[in-house]
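Structure in structure tokens, see below.
A single protein chain has been omitted from the complex, and every remaining protein chain is retained in its original position.
Now for chain A:
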Amino acid sequence: MTINAMGEGAKYKGTQMTEKQLSEMIEKKVTEAKQVCEGDETSDECKVAWDEVEEVSQDKADLRLRLEVEKKDPLESFCLENPETEECRVYDD
């Protein structure tokens, strides 16, 4: 059984891309934060770096909640109006 950890629940390509993007951002920003904080843990830069991690982590979680619990793709109403766009391509599972 393969588990598609990314794009699980996302209906449209645009949302799949957003999920992937957010995951990558989390990874990147955690690395950045660790680097920035190495010098001074109490610096403003360190605080801001971890705040960004929190922001992106929460966004990812919100998106996942919406997809898995509410079963609604955020692009739903946009894609009803614009089915031809790249981001509205439907993914096959």
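Miscellaneous remarks
Definition applied: contacts are C-beta pairs under 8 Å (C-beta built on N, C-alpha and C of every residue); 3 or more make two chains touch, one makes a residue touch a chain; residues count from 1.
Methods note: contacts and distances are computed from a predicted model.
The complex includes a chain that is not drawn, and of the options "EF-hand domain-containing protein", "Palmitoyltransferase", "Agamous-like MADS-box protein" or "Phosphoribulokinase" the UniProt name matching it is "Phosphoribulokinase". Take chain A: the residues that touch the chain left off the picture are 5, 18, 21-23, 26-31, 33-34, 37, 41, 43-55, 57-62, 65-66, 69, 74-75, 77-78, 81.
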